[in-house]
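Every protein chain except one is present and positioned as in the full complex.
Right, subunit A next:
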Amino acid sequence: MKIDVQALSARVHRTPLLTDVSLHIESGELFGLVGPNGSGKSTLMRCLAGLRRPILGRVIADDTDLGQMPARLRACRIAFVEQQADTTDRLTVREAVELGRTPYLSPLRRWGADDQAAVENALSSVEMDAFADRLWHTLSGGERQRVHIARALAQAPDLLLLDEPTNHLDIRHQLSLMALVRDLPLTRVIALHDLNQAMTCDRVGVLHKGRLIAAGPPANVLHEDLLARVFGVAAKSATAPDGAPRLHFSHAL
């Protein structure tokens, strides 16, 4: 699914959260969204998910205005993994993933074989088959994040939105989650804190105080000048032993 964000603005009362954001995301692309805390990443993700109505501008998903799309149809095409989504309910991993089929079911349409297949596939693509009958509250943070992604995949979306999915995960879980996301064959937009993880995206966009100030291939966008200006850090780009570009941060400015 290709996404066209046209002159998008969002605000609460008179405080602008996003100002005049325009952005194009290609079909099948892994698009990283970076920016300091409070720069509007989550707000933009919520607009892309259709959860927040922009005050100006539009989001066009494959030629359809998101604001005009019925909620249920939207949920069949766009899946969203929120920054924080937890529950105190005692439900199993499988039940959590089954929620992803909600937009395909109706009070009269029963759970079918295709729903079951979608759930099983989603569970195995995040390698959580063995956890299917575990209760939610017994899972670690990384496992919960995987289940959230499985739930999103069970929606069989064309666009997957992930809001800082690697937060609070240890390094192994961060890397395996990024590897998982990189291999998914669909359009993905991922908000990230770790700029070196952002370096592995196809393209990145930089949000600063609610404005999109740069977008493009990570090596071109995340240069020393911008990192100093937006993130307030002194950084050097270097080539890692594996040949990929890596950012090295020395101190806060």
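The rule is simple: a residue touches a chain if its C-beta (ideal position, glycine included) is under 8 Å from a C-beta of that chain, and two chains touch if they have at least 3 such contacts; residues count from 1.
Here is the rule we go by: contacts and distances are computed from a predicted model.
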_Listed names "Sarcosine oxidase subunit beta", "Iron complex transport system permease protein", "Oxidoreductase" or "Amino acid/amide ABC transporter membrane protein 2 (HAAT family)", with the criterion being the UniProt name of the chain not displayed_ = "Iron complex transport system permease protein"
*asked:* From the list A:29, A:82 or A:164, pick the residue that touches the absent chain.
replied: A:82
*Based on the whole complex, identify which of A:12, A:130, A:179 or A:219 touches the chain you can't see.*
A:12
_Using the touch definition from the top, which of A:102, A:196 or A:237 touches the missing chain?_
A:102
_For review purposes, identify every residue of subunit A that touches the missing chain, sorted by number._
12-13, 46, 49-51, 71-76, 78-80, 82, 85-91, 95-96, 99-100, 102-103, 105-107, 133, 135, 137-138, 155
